[in-house]
Structure formats: C-alpha cells, structure tokens
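One protein chain is absent from this view; the other protein chains keep their places.
Order of writing sets the labels: A, B and C. Residues in every chain begin at 1.
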Amino acid sequence: MTEFKWVGKVVPRVDGVEKATGRLRYLTDVGLPGLLHGRIKRSQYPHALIKGIDTSRAEALPGVVKVLTHKDVPGVNGFGIIVPDQPVFCREKVRYIGDAVAGVVAEDPAVAEAALDLIEVEYEPQPVVDDAEKAMTSDSPRVHEKGNIHQEVHVRHGDVEAGFAQADLIIENVYKTPRQMHTFLETEGGLAFYDEEGLLNVWVGSQYPQRDQLQIARVLGLNPRKIRVVSSPTGGGFGGKDEITIQTQLALMAFVTKRPVKLWLSREESVISGWKRHPMTLYYRTGFKRDGSLVANEIKIIGDTGAYASLGGPVVSLAVESSCGPYRIPHVKIDGFCVYTNNGVAGAFRGFGVPQSTFAMETQLEIAREKLVLDPIEIRKKNVLRRGDIAPLGHTMTASVGILNTLERAEKSDLWCQREKLKSQTPFPWKKRGVGVAIALQGTGLGVGIPDYGAAIVELTEEGQFIVRIGSPEIGQGNMTAYAITAAEALGCDLALIKVVTGDTRNSPDSGTSTASRSAYTGGNAILDAVAKLKPKLLAVAGEMLGVDRAGLRLAGNRIVSPQGRGITLAELGRYLREKGLEAGARGNFVWPTADVQIPGAEGLPHLVYTYVTQMALVEVDTLTGKVELREAATALDAGRVLNRQGLEGQAEGGMVMGAGYALMEDIIIEKGYFKTMNLSTYIIPTSLDLPERHQVELVEVLEESGPYGAKGAGEAVMVPISPAITSAIHDAVGVRLKEMPAAAERVYQGLRGEEHGQ
Amino acid sequence: MVNDFRLVRPKTLPEALGLLDEFGQEIEPVAGGTDLLVKLEDGRIRPSQVMDLSALNELKQIRLVGEDLHLGALVTHTAVLESPLTRTEAPLLVMGCRTVGSTQIRNMGTLGGNLATASPAGDSIPALVALEAKVVLASKKGERTLPVEDFLVGPGKTERRREELIKEIILPCAREGEKGFYNKLGQRNALAISIANVAVWVRLGERKNTLSRVRIAFGALAPTVKRGRMVEDALTDRELDEASLKGITQLAWKEVAPITDIRASAQYRRDMAIALLYQSLYHILFLS
Amino acid sequence: MSFRYVGKPIPRVDAREKATGAARYMTDLAFPGMLWAKVKRSDYPHALIKGIDVSKARTWPGVVAVLTWPDVPGYNGFGIVVPDQPVLCRDRVRFLGDAIALVAAQTEEAATKAAELITVEYEPLPVLEDPRAALKPGAVQIHAGGNTHQHNLVTQGDVEKGFGEADLIIENYYVTPRQMHAFLETEGGVATADPDGGITVYAGSQHSYRDQLQIARALDLNPRLIRVVSNPTGGGFGGKDEIVVQIHLALLAHHTRRPVKLWLSREESVRAGIKRHREFLYYRTGVKKDGILVANEVKIFADTGAYATLGGPVVSLSVGHACGPYRIPHVRLESFCVYTNNGISGAFRGFGVNQVTFAMETQMDILAHQLGMDPLELRLKNALRQGDLNPLGFRMDTSVGAIPSLTAVGGSELWKNRWAKKAEATLPWKRRGVGIATALQGNGLGAGRPDYGGALLRLLPGGTYEVGISCPEIGQGNTTAYAQMAAETLECSIERIRVYTGDTRKAVDSGSTSASRSVYTGGNSILAGAPTLKERLRKAAAGLLGLPEDDLEFFPEGLRGKSTSRSATLEEVAREMDRLGLSREVKSTFLWPAAEREIEGAPGLPEIIYAYNTQIALVEVDTLTGQTRVLEVVSVPETGRVINPQGLEGQADGGAVMGMGYALMEDIIMEGGYYKNTNFSTYILPTALDAPGHVTVMVEESEATGPFGAKGVGEVVCVPVTPAITNAIYDAVGVRVTKIPVTAEEAYRALADNSLLPHGGTTPHV
Partner (left out) sequence: MNLVEVEFTLNGERQKVIVPPRTTLLEVIREHLGLTGTKKGCGKGECGACTVLLDGEAVLACLTLISQAEGHAVTTIEGLAKGEQLDPLQEAFIEEGAIQCGYCTPGMILSAKALLRKNPSPTQEEIKTAIAGNLCRCTGYVKIIKAVQKAGRRSAEVAAHD
C-alpha cells in the first residue's frame, strides 16, 4: 500500500484561513468603481395578467440609469434547465409572487429601491392555483397555456389488481410533505460588468458556471464565448443555486447599461423568489401477505413544482423511482405528476424527490408491521432487494445491493440493542420516548447512469507555483482543498505551491456541477490525468536544463532534483518554459464509469447503482405540548468503498440533521399564493441545541465494481430515511401516526388529542 | 413589401471596400439574397442602400494554399458540392452544404452569406466551426482574421463591422486518418430549417476504435453554433464501443441551451443533441 | 365492351399548355389600366369594432378606392349554406382573417401602404379556441344563434345492449389537425367592369355558378350580369369551394369600373383561407371474441372556426363515415360542429371522412392486436357487402368495393413480403413496420340537397364538338375525362372534342368540383345529352348520304354507311343540319340518384354511392429521434370503372402524399386565435424527398348508375393512408398514435423507452 503524503491526512482547508479571517471575498462582497445597483420589481399577485407596465415615473427619478422590462430582453425571455419557461421579466402574465416584472439600475441602492415603487404595473388578477391536485382538473385555471401538468410518469409492472387479490392486508393512506428551503446563508447576489477584453462578466455564486453561461447566452442572444461567469466561492448551495437565480437579470442590467452592476437579494426576497423542495401529496395503497411480504403497491404522487419547471420533472421522476423503497414488490402501478401552481417555485434540493416518497413508503410499512405484529427489522429484511432481484420498476438489480448489510449493521448499533433501556430513561412522567427505523435507497452518480465528467488544467507558473483550474465551484463542500491535496500528492510538491481556480468559465474548464459528492472525485481524477501528462514533460525539460537523464529526476518541495543532488527550482523551470515558448501546463479529463450505462431497448430504467442507508432515531415527546426532541440517531450506510472516512461521516452527520429538520420543523407556508414564512424568524431550521446527543455512523462497505475503487455516492441518501425513522419513533413513543410532516409540536399535540378522543 | 433603396454593384473588391468605407452605416450587402430578400420582403430591414456583390468574381474562388483551403465568401453551396477540391479536402463541409435548403437555395446561397446571416441553424456553419475554420474580414484599412467560432456573436449578429466585408474562409485541409459526419434533424428531408444538427470531425487514433482528436459543433442548440468541448475531451484517447459511446454522448446535453419554437421544444432539442451526436459517431466508428 | 377512349391512359388535354407555360391562370391575367387591391383584415381574433378610419388611406397617392361595409350594395354576407360571413365587417370581427376594408390603387405598393394606414378601433372580446370550451354555458356567443352551428345524433340498434354483448370494449380519444389545402396558387384573380354594367370575375374556384350567385347577392345585381371564369386553377382541394376573394374583386370593379387585381400573399392565404376541421373524437367500440363488431359509440367535437361555410355538411359526413365500411348493428353517433375564433374550416378533400377514418381504423388496429387477429382478416370479417344494412341503417344498394379492395391489398407485394421488408431496416436504431387501413367515401352531395348536372353539347360548323360542363378544372383532370367520355359517346375522334369548364358563359351549370362528383356528374350529363344530338346528326347524315338511319354508323371523323363506303364528315353533317334547321346544340340535365329521405339527426346523410380504398404503408422509424419515413405505400382504390388510369394513378399518388402529410407533419397551429405558422417555412408540406414509393392497384367494380360504370375518386385516395401510416408506426415501435400529426418530437416522447436516455426520455438532472 502506497504511503500518502497528503491524501487521507488531516489537512486544513485551503480556503480556511481566508474564510476564518474574513478576508475571503465572496462574490457579493466584490465592488468596482462606478458600480451601479440593481433591484427587481416583483409581482404583487401570485397570478395575474399584466395589462400594462409604466416605467416613466421611475425612469424620471434622478439617479436612475435604466428601468428594464421584458422589452429589453434581446434573446429568449426565459430560463430553466429543462424548459426555459420562466421569464426573465414577465410580459403578459405573472405566475407567482416572486416573478420579476421589471428591474431598476441606479447609481445608489436607495434610489433603486425608491424607483421600484414608482413602477406602475396594471394587473388583472387571475384565480390563484394553490393546490396541485385541483390544478390537475380540466376546469382549473391554467398557470401555463399548455396546461398545469408539466410532466407525467407512469410505471406499470406486474398486474397490480392481481397483486392486491393475493394480499391479506391492504393499507391505504395519503401523505403530505413540506416545502423545505435550502437556507444557504449567502442569499443570491453578485455583480456583472464588461472587462477590457469586451467579455460580459457575471459573478454570481452558483453551482455550475458553464450552464449559467449558456442560459445567460440564450437570454441575451449572445455567443456563450462572449460571456464569462464566475460562480465561486459561494455561501452555500444545496441545490438551491443549481438553477439560475438572478444571473440573467443581472447580466441584462450590465448588457444594457454597459456599466458594472450589483444585484443582491434580501433574505425576504430570497425566500419569495428562490427555489424550494417540492411539497408532494402521495397516495399509497399497499398490499401485504400475512407474513409481511409485499405483493402490490399502487401509488400516485403529485408534486407541486410551483410556477415554473426548473428541475421539477426529474425530481418527480426520482420520487417515482424510489416510491417503493428498497423492496421487492412484484405488482406495481405508479403515477407521478409534476404540476404547476402559483405557489413559489420548487426545484433541485439534496435528496431530489426521494425524501418525500421514502417518508410515505416507510410509514406504510410501519403501519403494516404494527397490524401484522412483526418486528420492524424482520419485516424489512423479508422484503429488501438483493442483487439480481427484479426491482419494483421491473429492472434487474445488477449492481451491488447493500441494504441488507446496512440493516444488519444497524441492528447491532447501540441505539437498537439498548433501545428498551433508552426508552425507559425519560426524565419526566409526561415525556415519552420511542425508537424508529427506516431505510432508503438513492440512485447515485449524476442520475440515470449518465457518465460523470471532469476536466482539469494543471500548469506551472513563472513563480514556481502550480495552478489547478477546474470548473466545479466551491460551494462550501471543500472541493478546492480536495483538489489541492490531489494535485500536491500527484505532483509530489508542497501543498502550499498549489493554487486552485474553480468556478470560472474563462479560467477553468467545464467540470460539471457542484452537487454533493461528485465534484471532488470526478475533478480529482481529472487532475490525476493532467498531472500524469504534465509531470513527465516537466521532468524532461528539467533534465534538458540540467544536462542529465530525466529518469532519476524527482520533484521535492519546490525543486526538481537529480539523484546526485543537483536541482533547479520550479520557478526557474517555469521561467525557462516561458522563455522557450513551451507548454507549461496539461489538460486532463476523466469520465467515470460508462460501463453502467444501459443499453437502449433493454429495460430502460433509471439508476443502476444505488446507495443504501438505514437510519434509526430515538425521540422524546412531550405529551403535554407535543414537542418532539431527537435524542439519538444511528446511520448505517452502504456507499461502497470508503475513500475518505472523515468526509463521509461529515456528510452523514450533516445530512441526518437536515433530514431531522425536515421531519420536525421546516416548512415554508404559502396561502393562496402568498408566503406566510418570509424570513429566518418564521422559517425554523435546527440550531446546535436541536441536535441529538449522539449520532452513531456505521459505514458498510459493499464494493461496487463499476464504481471508482468500488465507491458510490453518499451525499443525498444520508438525509433521507431519518425523517420517517423520526416519525415512526414518535408513533413508538406516543402512538401518534403522522402522515404529514413536519412533526411540529402542534401537529403532534393534535394527534395526541385525537388519539385520546379515539379511545 | 420591399422598400425603395439605392443600389450599388461594385465590380472589384477594392471598389466594394471603398463604398463600405464611405457609406458602411447605410449599406446592406447582398450575396445570394436567399436570406436578405426574405427580410426585405417582410419589412424586417429597410436599408437605404443595397450593395449587390454578384459581380465580385474574385470572391467566387476555391483555392488550395499550402495546407489550407481558401474559400471565397461568394462561393455557393453548390460550388462547394461540385468542386473537386472540397470533396477531398473538406468532406465535412460538403456534407453540411448538401443539407442546405434546396437545389435552388444552394445555387444562390453563399458561404459568406450564410456566415453573415449568422443563423444558429445555418447548415454550413457547424462544419466550419468543427473544422476550426477562420474568417477573413477585409476593409479599406486592411484585413483581420478571426476563428469562425468567435466571429459569431448571436443570432444575426457577428463581429463584422459595417465597413468590413467577409472576404474568405480558411480551413485546414483534411489529413490522413481524419473523418467527419454531419447529422441534421429537420421537419422533413429538404427545404428544412434544422431542429438540431451536429458536425463531427475526428482524427482516428492508432488503436482500433479510438479517436486522437475530436471536434464537435452543435447547431440550432444555442444562440450561435457551439463547440462541444466537454464531449470532445471525453471522447479523446479512449476505447469506444457502442455502450461507452452511448454513455459519453449523453454529456452533450450539458453543452447546449436550446429554445422552444414552432419546430420543436427546448427539451426535445436537447435530447437530440445526444441522439444526433451518437448517430454521427456511430457512423464514423462503426459504419465506415 | 371495349372502348376507344374510356379506360385508356389518354394524356391530359390541358397538359401541353401547362407544360409550356402558355396556360393563363386567373392570377396571370392583366388588363390595361388595372388596379391592385389589398384587404385590410382584422387585428384581433375576436373584437367589437368601435370605429374605422380610412381617411388617411383615401388620400394616399395612387389610391382610387377605399371600401368599407356601407359600400356593399346588397347583402353583406356570404356562405354556401348560411351567409354568415360578412363581406366587410361592420361591428364585429370573429377571426383574424375577417375583412374590414378594401383598397384599390394604381400600384401594389400604394395599395399595401394605404391598407396599413387604415385604423380600426376595437374592443377585444374573449377568444374561444376549443370547441368544447365554446359549448360550455357562459361562453361568449360568437354568433347570435349560439356557438353550436350543427348538432347531429344518429342512433341505430341499442348501443348499450351492443356493448353488453361485446367481449372486448376499447375506448380512445383522438385529435386531428387543422390541415391546410396549400394549393400552390393562392386565392386571387381579376375582375373587370363590362360596358353593359355587368362584371366579369376571373378567379380560380370550384363552382363558378355558385360564385356568380353569391356575388350577385352581395352586389344586388342580376346574376346574368355577372360572368365568372374560374379555371384553370392552381390547386383547389376544397379550399376554393367557398368564396374568398371573388366578392371583394367584384365589389371593387363595380365601384371603380376598372379592372382590379387582388391576389393574396401566402401569409394572407394562411390567415384568411379555409382549412380542414380540427376534430376531437371520442370512440368506444365493442367487439365479440371472434372479431365481429357489435357496437360503436362516437362523439365528435369539430372546430368550424368563425363562420359556417360547409362546416355542417363536413361534420355530417364525419358522422356518416364514423363507422368505416363495416357492419355494426348498434351505434350511437353524435357530433357538434362548433364556432370558435380560429381560422375557418370548410370543405377539404375527404370532407370530414379523414378524421373519423383515422380514429376508426386505429380502433380496428387496436382491436386486431388485442384479439390477436390479423388486421386484414378483422377488416374482411366486418366489411360491408352490397345489400347489407350499413351502420346508419340504410341498405347499401349500389356497388360496394370494400372486400374486393381489401382482398386485392392482401395480394400486393408489400403485404405478402411485409416480414422480409420489415427486417430490412438499415441501422440499429431504425425499426420498420407495416400498417393497413381502409375507407369508404360518399360521392355527391347527399340526401336532401339538389345535386344536378348538365352539359352543353354543340357541333360546330368546323366539325368539332364543344362540350360545356361548368365543374371547374382544378387539376384533377375532369376536362380530360369529359373529353374521353364525350368522344366515346359521340363516337368521334378525341381531337374533335373541345371541353369548356368553369365559365358561366360557356358551360352549363353542373355544380361544384367537389364531393368526388365532377366526373360522375359530367359523364352522366354527356350521356344524357349525346343521344339527342346524335339523333339529329344521324338524321342529317341520312339525308346527305341517302341511306336509312339505321344503316348509319359513326366513325372518328363523321358518319358512314355500315355496308357501303359512303361517308360524310362532321363538317358536312353540320352544314346539312343548318340547312335542315336542326339545332346543333343540346343542353342536357342530369339529376343525381339520392336517398329518399335523410337519416334522422343527420342532415344530408346518406349518400348512396360510395368509393372505396384500402392503403398499406411501410414506415421506418428512427428510435433515437422519433422521425418517421414512409418508404412505400400501396393504394387499392375501388372507384367503379376507371375512365383514365393515368389520371386515377395521378390522383392516388397525390392523395397518398397528402394523407401522409396529414399523418406526419401538417398542422396549422393556433394559440389564442393567432396563427403560429404563417407560411411555407413553418407549415410543412412533403417534398419529393419525403414522398414514398407508391403503387396503385385498381379494382374495378362497375357502378350501374355511373357513366361507363364510373364513380368518384378524388377524395378517397387521400383518406386511409393516414391511419395506415400511424398503424405502421405502431407495428414498428409500439407507439400508438391517437393524435396527428405525429411529429418526430411527439413520436420521440412516446418512444422514450427506446431513447438513449434511460430515464423515461427526460434529460437527466444535475
């Protein structure tokens, strides 16, 4: 086994000092001389026709440079990763309260703000579509002309009615999940300007600069090469900066005024205009045999995607894919609908549709278990998929399946083994404790067996530093550090000599999006490829300079040395290369596994490789108030080979807390299209005091041959089953069965009262 | 209805450049006319002067200059199809030009005109971009040369200044081991504006089923014809079989930003970037 | 019986002048001092007119006349069935093509500019674009009589009882597009003011005499003062059956007393012209295990657009043909022909039959698959035979060609070799399939409508015959068929026949060129008139040659004795007739056979004579793009005796491609009453590179009432090919098409499983 110098070591983040000292300039911190300030005039109604926009008074306000409307959009007045259906500036209609109607650019932020009020928009309010299910009926008002159903997914496998005929127990329920918000701390913002080369620069924190560049290009009707996007560093993303946020409006402001412009959303504006997790309504009818084995599942999922598509279609597809959990079910009928409403907008969010359906499926199973008087682990073991099984969607599980292993591991956790004791340790008679378990699978990779791709450029400067250029932005996940470590290790140089440039379309190659757990690995391999090309080249030139054979040369610290001890510094080498006009860098790329791509015509179904996870929760319910506290949690994760234990544990810990927040408190409430939760005082996320005392993380390594070194992705699955584990634990504690999240105190309290009434 | 304009018809390039130098702001040059006449007819442009380039015979030549092919701006698509030089030296361009409009349109339309029109769907442009062709712009003050890819600014917008004229297009001649494929999807088999198209130009690797150099250009999938550098990289120096080809070509969707119009939706177009690229590479690797 | 001309591939009589460019279409005409006209059309799909200001237009240099509604002297409306379409709108516009004002000027430029200077003040009204929405209570009323232009309901047997007997019931919903005729010559022509106060209107159309009447009504002028010349026409297909430009032309000539030319641009033709009805069809069909059809329930919503024109009859035919050429004992057929603010729909080749055939033949294909039966066998099993009661409850007394046509298709090369052909797909992502469909098409105008014809037969002193039948030549070749039948009947050389069509001054009113009726009508009119004329010739020749009449026979150049060598040329006979005071002219009339009474609930139904056609198609589908190519089509029309095989083949070739366009690419898309495609760059027609290889196999079942046994062919040839293609797509890739046109994109979506993208065809996330 090779001894690593940097890999696997505790290495401080390369951006750690800058971030800790506050010296790091986020893109919303950057200023420029002559900077103008942009503001967005948003809709006053959740759904209305625009009858007229009068900007004349705003334009007349001293200090206002330009008022922009749809008329100023030179290209396509729309954006959206899948379908560009969201207007940059609305023309004839507004579809949600965050819709942009006009933009103001002014010399001063206060002037810009004042000008907003002077823009007069005449509306003809339309009936508000605030219920996704009602929106699907033919006589519902339409959010979009093509109809309110953005996408439908229909899966049929086996014969569901025959399946139910065989069932001894049929459970039927309706589930509802909340509208979770990413709640990144840096709201959407940045600046745009023309540089001396004539490129339009757009500096806005996001997750994929090259795609932003393309979307901006489409809006401006401009060759993408005439646009530079810088999107790193970013103060948090989690999927909420995957889609365009303000980039197109900001770019347009600079495009029209030809001056630098800054646009930065307030928290309230971020709440009303930004992306959320899809609230879903899930209808489940599930059939079991007396022994607990699953025979049939009929599911209808309705996802409220809000006013525009963004990634709503794929999110609902993934909800459908995971709607039967990691179980064998021979007969299924699943229908998914992604529906437009006037309720904000929903899009990508860690978990990507899986948390919603997992909550429903796991609760179904718990209810059956209770009726059939079975052990929660046993009923799951009985039903879980094994390698080679036919999955509910009809495809064969050809890759490794580790769900059983995670169950077995979780079963041995302290939390489970000592559950009766833990449950009995309640401090007050009105507090009751319970334990719950839930499991999940989540497709890994970039979805659907798509080959992931990364590119990197490594080059030696005249100062003797190595610059590593790689597109995937730093959004806090630490990929810059990972890149630096990888490069230093491969080059065999000091870590301090590595400078990483990410998230810049001009200075870093396209390496895909920064979404949990892909960027470090994919990018890292691209760096290795680049170094493998660069290093021999450097050594050869160094040999030439030293007049020795290159064979014995090696890189040490900041020098290249021969076995005889002669050497040159990297700076000397860099200057030499420059003088001779030689290539001082190399481009590497990495495509990961293409072997798992399905053959068209064969069971063309989603992911082949899945990550599996079992999570357990110990909760304490205050029976007088309904308040729930998560006391302990356990996670058993099969993410294939563990490449970085600490990193994986970090993911599991963070994910578990996010899932707990989802189960217990987080929900953006919208009534008749208006937001009721507008900021962080009303939208509640877990604080350090809301964390469990203990979270045991067990990593189960079921090697996946097709994965790099047998690894699979883990970033998303770790937040998924904890939510139903918590709600099941609540049931275990107080007998309240929640079919709607979050389990806020009041909802549990009502459940407690309902139970009493019921008795 | 066409508005009234003054017409100039220079006989030589210097004469044309002199006129542009003096009246460039008002002059609309017309080459084949297949696009300009429609715009005039629709009233979308109302120039005060039109410069008929049809007498500039010096811009109608195809020349082999060293290792490069020089195509005059007024070379018609038909001339590209019929020239013995282009058939051997620029087969990819021949494939692209073959799918332009109809025989009549190919007889009239010129390479320079197609570039100046700068339609994202122009059928000759992806080939030029994939071949890394350059465009030579001439003005009274001199000439400048730009990569075609950078020449295109947006739909109907280019780097050509009003006093400049596209003089010629330069592209490197095909070398041993290089192959290409142009794949167009239209609403029908002729007289069709591309829903999507892709031009692929590769150099075969030494090992079987490998490519040592790949150039891909997508048409009708972004504001301008767009190179697919990510997929190019992913395809280079890697053993390719049907399965890996299916996998890698899926990266294509990330390279494009199409729009929805009466011909197709943005989503379909994006999927077609993948399908057309896959078919093209399949033809190159496994069928020829 | 052997014929000299009938049944022979005689080259078209008008081919030479068309091939040399000498033929003058009405839009080619020019007269000294001619003015150019433009129409100011509506800016809104539905609005009240609050004011029209033409003052600026009137004073524009070169403008001679600007006309608005007060300038219409007679009835300000037109329409074949109900004159509900204003010549010039007064207080309301109902679609974007509505005419508000007319301009005539010395140049086209001036007319165009002046039309732009007319300002109209509107008050927009809600726009109805879906017929089902237009039927809802509370919907804005487009016409005073409500939005339902016509409602049909036909029941036969007991449909619920029928479904009770069924072993398999399938239920489906179909949508068909707003196809455009896309004749190459847009609507246009010239009108001149005649010195006698009359007007001559030269404008390509399909019924000169009816144009004459409609013009007369609007101008309040004696029809005899109006001459209409309406052919040659650069394509009609039903789209020139109704008035489009004729009244405007006449009105301008009437007011200016100068020649006036009005010729719609392609964009204006798209906007103002007639289209095929977009229909929404609900089908529920029941069948026994053995494949015998027992019940069919059909509900049709047809979008007839802003005005009636022939919408009612079209939708009646949809009902009449909704069950295809099959025996079905229990049916319930209902239709709604509904006004909307979309472009006007009216007559179009197939006349409502295309839509229901697509639906019914898809139902049949689904049934065949679900029953595990051969699709041809299922059709043969249910096909009507002569003497059967048809689903509407009347007896099929005339010839019924469904089974001969189906049988012949079964023997075709393509059908016999279909498995081999399907295996010949060239690339791994291409799949091939073969589909079949059959149809019947009523001939003539149907019950309760005067359907008549007539011919003017005249022997000229020079020894040639003039044959005047008004049904205009719109390209389908009736002129040639008339010449053949006249030469055959008059027993002369075809060179001695001169046919005149489409001119009210030179031909007898024979009705419209539509409903597959022109050859049948004209032929029977010739047959009706010829004996009288021949009788007179015989009489004259007998005197001339001194032979008894029954010893005379006709030969190509005249008459001669059967047993002697004496003969008289037609010139000589003509002279002798003049001498004897025998008229050389006969005007015949012919009345169509018609059902004695209408089917209850369906005005105009039934027709009693039907043409049949079975078509099969071989397609190749690209599973990665969804694109379909039609490689081969075989048509087996049964249209009675074939008068001219070359003409019939030509009709079938063209019909197959038109039906293919309907299946795969053609649709006028409207949103909120506005056109999304405005010309040929966005309305996609098949080119030569899209057209399939096509073979026509003729099945001749002589029709006793037809001239020489002929029936009409023009429409049925374009009908079943559409479902044959969509059924072939199913055969190839398993995608069931229920909405046409099935563009590459739509097929691709349905094909998602086969696409490169594993995830249900949607592009992946992230």
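The rule is simple: a contact is a pair of C-beta atoms (placed from the backbone, for glycine too) under 8 Å apart; a residue touches a chain by one contact, two chains touch by 3 or more.
Treat the numbers as computed from the prediction; the structure is a model and nothing was measured.
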Omitted chain: which shown chains does it touch?
B, C
With the full complex in mind, choose from C:I608, C:I643, C:V657 or C:M670 the residue touching the hidden chain.
C:V657
Residue touching the undisplayed chain, where the options are C:D28, C:E116 or C:D130:
C:D28
Given C:S42, C:Q85 or C:T186, the correct residue touching the omitted chain is C:T186
Among C:V82, C:L427 or C:A691, choose the residue that contacts the chain missing from this document, as touch is defined above.
C:A691
Which residues does chain C use to touch the chain missing from this display?
9, 11-12, 14-16, 18-25, 27-28, 30, 181-186, 232-237, 265-266, 474-477, 646-647, 649-650, 652-658, 679-681, 685, 687-689, 691, 693-694
Touching residues of chain B against the unshown chain: what are they?
2-7, 9, 30, 33-34, 37-38, 40-41, 50, 52, 54-55, 78, 101-105, 107-108, 189-191
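Just so it is clear, only the chains that are shown with their structure count from here on.
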Using mean CA coordinates as chain centres, what's the chain B-chain C distance in Å?
43
Taking each chain's centre as its mean C-alpha position, how far apart are chain A and chain B in Å?
39
Overlap residues in chain C, where contacts from two or more other chains coincide
429, 624, 755-757, 762-764
Chain B touches at least 2 other chains through residues 246, 250, 265, 267
Chain B-touching residues of chain C, taken from the complex the two chains share:
108-109, 112-113, 427-429, 624-625, 627, 629, 665, 669, 676-677, 681-682, 684-690, 743-745, 748-749, 755-757, 761-764
Which of the residues in chain A end up touching chain B in this complex?
74-76, 78, 82-84, 210-211, 214-215, 217-218, 220-226, 449-451, 453, 455, 509-510, 512, 587, 589, 591, 594-595, 597, 599-600
For a test of understanding, state which residues of chain B touch chain C in their complex under the given definition.
1, 102, 185, 187-193, 195, 246, 249-250, 253, 262-265, 267-268, 270-272, 274-276, 278-279, 282, 287
